[in-house]
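With one protein chain removed, the remaining protein chains of the complex are shown where they sit.
For chain A:
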């Protein structure tokens, strides 16, 4: 049976009697019908065709005409609903997406998610809403955002005021604001490295939970390195504490980025612990880890770190001390680095990861997070 196009748009006149197929919304198990763009199709159905409703406890569309409030009139979204109920108002942003996602209701493709993220970031930047909030593209959560409530911030201000030291408060707020701004900008402009890391994060929610736990256990690290670590910092008692960590611990600062992606932790510490083996100073190597384009922002290099684990097989090692021709030197440095846990052994990798590493190209979405084995490196 063909799927009824009118039903998808929410305006099938035949309802149950229609000869075409009306796909039922069973897949919406965890689909709370909130902001998903495809909701537009089903939402329309409810309000346009009350005859299709079995429940009967919905008010008929004619009663909406009394609501002349402008806020709702533009909730037309993907359909000409005069009633403009508020299940649509979530649609406005996605009205462009709603039309093409009708056929793809059960799974949001990663590119849709990325577009959603970009749009949301743009709105977040321009709307003046509270910046210190976590963010998620339902159902996955994105890292890099600090979650602080206004009350917590206010309490910090009041305690600072009482102790006479407001400067620490101002500095911390400035830091949080800068971190937020850079993260939002990074997600909005969505370079290819950010895109890859975001997609892998959304596809692999376990990496998110590990980030969170990492943050709570690694609470000794500064704010900007890990969003969740700063949240535990707040819980533990104040911005002043975080402040001193950032100032006091410069060397750990860079290495913290790589601790965000636990699989790459060996990578990070290996890189910085072995300068003689061809890896240059931390700052320079952090910069050269970026996959594409300049990564001026530390956060994006952190994001790039996970993808650059795979990038390792494409590019010569950072520091450039061993060029492509210097196979021997490279082999040497890599074996030395392997001793420090920079590369994975074959036995550490799963079959799929091994397949990825041996393949000519990585498949998007399956780029391994573990570092490659040293002998598979193609230089």
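Rule of thumb we're sticking to: a contact is a pair of C-beta atoms (placed from the backbone, for glycine too) under 8 Å apart; a residue touches a chain by one contact, two chains touch by 3 or more; residues count from 1.
Here is the rule we go by: contacts and distances are computed from a predicted model.
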## Note on the structure
Answering from "Protein YIPF", "Myosin VA", "Calcium and integrin binding family member 3" or "Rae1 protein homolog": the UniProt protein name of the missing subunit is "Rae1 protein homolog"
### Query
Per the definition of touch given earlier, which of A:153, A:168, A:196 or A:349 contacts the omitted chain?
A:153
### Query
For the full complex, which residue in A:136, A:167, A:350 or A:363 touches the chain that was left out?
A:136
### Task
Extract the touching residues of chain A with respect to the undisplayed chain.
25, 28-35, 39, 42, 46, 55, 57, 59, 63-64, 66-74, 85-87, 89-90, 92, 120, 123, 126-139, 141, 147, 149-155, 157-158, 173, 177, 212, 228, 231, 234-235, 237
